[in-house]
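Let me begin by presenting the structure, written as structure tokens, before commenting on it.
Omission of a single protein chain aside, the complex is shown with its protein chains in their original locations.
For clarity, chains are labelled A, B and C in written order, and residue numbers in each chain start from 1.
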Amino acid sequence: MVKSGDRVVLYGEDGKKFIVKVESGGKKGTHLGVIEFDEIIGKEFGDIVTIGKTQKSYYILPPTYIDDVFSMKRKTQIIYPKDSSYILMKLDIKPGTRVIETGVGSGAMCAAMARLVSENGKVYAYERREEFYNLALNNLTEWGLADRVELRLKDISMGFDHSNVDALLLDVPDPENYIHLCWEALGGGGRLGVICPTVNQVSAVLEKLYEYPFINVEVWESLMRQYKPYPNRLRPVDRMVAHTTFMIFARKVNKFLPTQ
Amino acid sequence: MVKSGDRVVLYGEDGKKFIVKVESGGKKGTHLGVIEFDEIIGKEFGDIVTIGKTQKSYYILPPTYIDDVFSMKRKTQIIYPKDSSYILMKLDIKPGTRVIETGVGSGAMCAAMARLVSENGKVYAYERREEFYNLALNNLTEWGLADRVELRLKDISMGFDHSNVDALLLDVPDPENYIHLCWEALGGGGRLGVICPTVNQVSAVLEKLYEYPFINVEVWESLMRQYKPYPNRLRPVDRMVAHTTFMIFARKVNKFLPTQ
Amino acid sequence: MVKSGDRVVLYGEDGKKFIVKVESGGKKGTHLGVIEFDEIIGKEFGDIVTIGKTQKSYYILPPTYIDDVFSMKRKTQIIYPKDSSYILMKLDIKPGTRVIETGVGSGAMCAAMARLVSENGKVYAYERREEFYNLALNNLTEWGLADRVELRLKDISMGFDHSNVDALLLDVPDPENYIHLCWEALGGGGRLGVICPTVNQVSAVLEKLYEYPFINVEVWESLMRQYKPYPNRLRPVDRMVAHTTFMIFARKVNKFLPTQ
Partner (left out) sequence: MVKSGDRVVLYGEDGKKFIVKVESGGKKGTHLGVIEFDEIIGKEFGDIVTIGKTQKSYYILPPTYIDDVFSMKRKTQIIYPKDSSYILMKLDIKPGTRVIETGVGSGAMCAAMARLVSENGKVYAYERREEFYNLALNNLTEWGLADRVELRLKDISMGFDHSNVDALLLDVPDPENYIHLCWEALGGGGRLGVICPTVNQVSAVLEKLYEYPFINVEVWESLMRQYKPYPNRLRPVDRMVAHTTFMIFARKVNKFLPTQ
């Protein structure tokens, strides 16, 4: 049952979604008309609500991470679900994980991690620009995830304040300059992920990675292909996202094997 | 520090991995020679251990989910990480989620979910063949995840015993026959995922989905492409996995919108 | 040297192309201003011409097939170069080939074949709608290819008028209904190609193909991926064509092998 304080997705027949936080007695003016929150509170998820003078109908859904990410306020390019889902798995983010993430940007990837680390894990998030720091803090607070994140306004060229972390995601314009800092911050066997939109960055990061004790170095990209869901005319959609980023993964070891 | 009872990955120079559970005083004969567990216990993750007469060196790493999946005992086709990672995100599996999974097979996807739902969530896992039920139970126990899974030896054509779940993954040979049961088991706004290796199955499932109140129906496939990680000769690998499965996603609503 | 009667591409700095046929003494008003053809005639291909009052500069290039196709008059979906190039190779179209093509649509694929079959080959092209027949005839005449094409205004449900052809391309909305006619029209060992935008059509065509003596049945799709050509920021373009059509290929034999 939807309660006061819940965030809900309103999903229209046309597939458009928007998210509101319903507070008892409150309302919100939208281009669809005024939404009286008390008409939503008390309904079940999956029910229908009609809005405004035109009495247009909307489904009430609990927001998923993907719903949140595509309706959030953002000022930066975000990491797409096709990539963030794979990163979460390669970095083995789960309840209890301690992970560093930088740069934070609008906070989407930070939230993806914070959802999973649970109360006994932690996301240490570094952002050097105050504008993004504030935006991410607002977004994380809105999503109820701020207590799992230690958000820090800091340029990582000064070094990380945390060490022995299980995993680290590096998403900055010049990742090749911070590989040694990543090695230092990671615990033994820890997982490193690096975001690189261009092949030139991939090469630069790989060169640096091989200078430090990292093993199991892999470079991946994800191509998700969607289909038009018509059972009798099933076919891929006409156009797709061709590229967002390359992803580099590696694991820290404490020193290299002796040459055998 | 590695403790007695820990599971560790031994990672060789050639990239080969294998997993052992180290018990104080124990040992294990392998094709590499005898591993004395006391030589591993007490070391740090990321350290090196030498094994057997040849004194070959191995890195000691904490196992990730992907490490586990590729070294597990299996008798069935598993859902690959490229697909399972996306399913976890689309089904919004996180601490606290209550999710049904069927069929269980060797237990790999069940474990992927169990890792994330934490103590306050639950995976309800249905498997109709005793052989796989036992295998999955062994694997989940080995991974320390059995207490988060309610594993049931049951043919789902008899119906699910759980209801109002947040998410449901259907991975059976004839998914089109169980769509109505999925609708009944899901809570309002719940997420459904269906595994379909062939386009014919996709069509059959889509037809059924449109007979019940499901919305936001999407069909996806994931093509992960790996690169040879040589900074000066960077290029995609020669061959890749071209297909594992199509994935259908939808969300349950309680009834369809009235025709407007 | 550009001569009167030549067709030339004018290629602007912004990458935009348009094609004109230059006739001695003639001119053409365009949104760029008036092009005096005598300023182009006598120049070399690869030279620059300036046009109109603004004296904008354009490169003069000889048109390639791809130039032609993307500047032609069309009223139908065309087969993209990524697909037509592969079809030409799989159907082994070369000087001397006799090939049937249907439906003709705007004539783009017909032209692709006519270019290659040379004077001693022939394209037998069937189109049932007069509007497209006329459009294709105009386009083929404009390209100087009409004499290599026998263009026929005819519904193929009435049968093909030509037989013993080397190759046949079937591009109609209901290809599964004409497979027997294709078998009859092809010579022994002849190559069949079928255009199918949806997977349902692919299944329907495959079923029919197996009823007749066709061997070497293959289903393909082509995903061409383009890169941003920046040497220091090299990366795939953001979006790509995800799907145009599936292509089915097979070869006619005179009868099936006896069951061995």
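The rule is short, and it goes like this: a contact is a pair of C-beta atoms (placed from the backbone, for glycine too) under 8 Å apart; a residue touches a chain by one contact, two chains touch by 3 or more.
Values in this document were obtained by computation on a predicted structure and should not be read as measured data.
**Student:** Where does the absent chain touch, in terms of which shown chains it meets?
**Tutor:** When the entire complex is considered, the left-out chain reaches A, B, C.
**Student:** Pick from C:Ser84, C:Ser106, C:Asn139 or C:Thr245: which residue touches the chain that isn't shown?
**Tutor:** Considering the complete complex, C:Ser84 is the one touching the chain left out.
**Student:** Check the options C:Phe18, C:Tyr65 or C:Tyr212 and report the residue that touches the missing chain.
**Tutor:** The missing chain is touched by C:Tyr65.
**Student:** Since one chain has been left out of the picture, which residues of subunit C touch it in the full complex?
**Tutor:** Per the touch rule, subunit C residues meeting the hidden chain are 9, 11, 13, 15, 44-48, 56-57, 59-62, 64-66, 81-82, 84-86, 88-90, 92, 94-95, 112, 115-116, 118, 187-191, 199, 202-204, 206-207, 210, 213, 215-232, 234, 246, 248, 251-255, 257-258, 260.
**Student:** Determine and list the subunit A residues touching the chain excluded from the picture.
**Tutor:** 199-200, 203
**Student:** Contacts of subunit B with the missing chain: which residues?
**Tutor:** Interface with the chain not displayed, on the subunit B side: 197-200, 225-226, 232-244.
As a convention for this text, only the chains that are shown with their structure count from here on.
**Student:** With chain centres taken as the means of their Cα atoms, state the distance from subunit A to subunit C in Å.
**Tutor:** 44
**Student:** List, in ascending order, every residue of subunit C touching at least 2 other chains.
**Tutor:** Those would be 199-200.
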